[in-house]
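Rest of the complex left out; these chains stay put.
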């Protein structure tokens, strides 16, 4: 096994590099992705090695980034777009929702748009407004898109390559506060789980905790800290399609479930998980599926984000409540 | 006073003013005129062929309007009056150029070899688009105003990377020039020097809104502000449109970047079959544009120059009629899609939840059949 310890940012970078080496049609585009290497250095060095035609510093216009990426894909390219921060994906929302997601169906399958949209997401880095959003639910509700989130360097490396290879458009969420976390990365793709499968990040017996992106680490820490219960943590990884099988099997076994995400709970992705799990495991559940997440407000100023964001204690509080039901 | 101040543009709105800067090669009366920068050199057969296109396309359009009236289509966006803008520009394209239409480009579709029947699917509601864009180098209709200007620009960036001598052309209306996406496409194509031609059919109206709601100067001048050429052409003059588009495409193919063409024309019909233009515009305006009809002037030219006679015109008329009735017949035969089409082509490969939904719905449907059996 060729595992080497990398930061998540570096693992992304190497995954992108690999994809570019394997397929000359793969392009990188976005604001500051060239000489600067992106504000999180995910594209560091790629323009130097692959040239300005393949690593494009774009005009400052997100609708333009996604719209021209669609055009490039129609011409046979595989663009990987970087949206600089989560809060800046909204100018591109129209192109994503009405064009990127729908063009395969609109064309009766004659067109495909293998476009990947990378979005560093989530809070916890003390940033100013619009730099800490978790907009995944907007995309999971949009049929035609695949939505995935990586949580660690190893997955970053493999999932980005799988996403680029995928013929469908993929919204690829990267947990920005975990960019500098290090972990071993196995460079052999053959060992990797398919990017549309959930994985059990930590097996357990008593309760299932579902998380993705930055909250996987938080959930694992909670599981570690809880001496009273054996917590199973599942890294959802693919939000749409959801790997129901893995999730339902776990909840049927444990009978309890807590969903964790940073996004506001109200009308968020956790609602889907809770509703679906409840429908499919109704008689297995000892307590309702509980959701831990951001509050139903705009993201607060960063000095308040520790309150706003789920942490180990809030996860454990929810776990405890499922036992007290 | 508030009303006036808010109505805007007291400096003098010349967006609607008589277009003196307009490239014209054929007058409404069918006279050939010279232009310092543009010329066409068409054989009589080529001119007759353009005439044929114009007539047939108008006929296809009329048939679709009739089919809508009879409930066979849900809606139709008529190109009536815009035939020359569409045929002239589309006939300037090479097969391996790529065209991105809006939703009214039935004339362009025809020139790109799309079976008119395939246009009807979307208006009938049996599909969202019925042709393979790659087969015709004619993209799908785009209904969300302006979005496809960016697609064309991106496609043109792909042409640059492929190193081939091609161009993309994108069609949109006067109203579309207000959308952020269209202006971003101007930004991108200029900064990237992309081989794309922006073909704006200024038909004077965006549904009920006249041009001055969008712009206080002629639209072709928008391009200057982005650093590439803009030109206004008589959109009812098939010769001029072809000449101007040809040159813009050549410039694009030879690395000289984008051009904006404003084809100055008129939407003779309603916005769509569900629209009622009598609510917002005057009959007189329509009448004045009737005198500039794009087909009549070619006919006048052919007649004046003795290039065609009654037999020719009758034959074209008959052919067009045939195309129309054939289209009607085939439209009525268009099958409705199966319910399961809902889950088709959403993703490239099997999506477990969609598969569940489909299976669930199928057995739900079967439960009714069981009951009724």
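By letter and in written order, the chains are A and B; residue numbering begins at 1 in each of them.
In the analysis below, contacts are C-beta pairs under 8 Å (C-beta built on N, C-alpha and C of every residue); 3 or more make two chains touch, one makes a residue touch a chain.
None of these values were measured; they are calculated from a predicted model.
Undergrad: Write the stoichiometry of the complete assembly in this structure file, using the chain labels as they appear.
TA: Written as a formula in the shown labels, the complex is A x2, B x2.
In the analysis below, only the chains that are shown with their structure count from here on.
Undergrad: Quick check on the complex: what are the subunit B residues that touch subunit A?
TA: Counting only subunit B, the residues touching subunit A are 98, 127-130, 132-134, 139-140, 142, 144, 147, 149-162, 168, 180-181, 184-185, 187-188, 191, 344-349, 351-354.
Undergrad: Please output the residues of subunit A touching subunit B within their complex, sorted ascending.
TA: Touch list, subunit A to subunit B: 27, 53, 58-59, 61, 63-64, 66-77, 91, 94-95, 98-99, 102-112, 143-144, 146, 166-168, 240-245.
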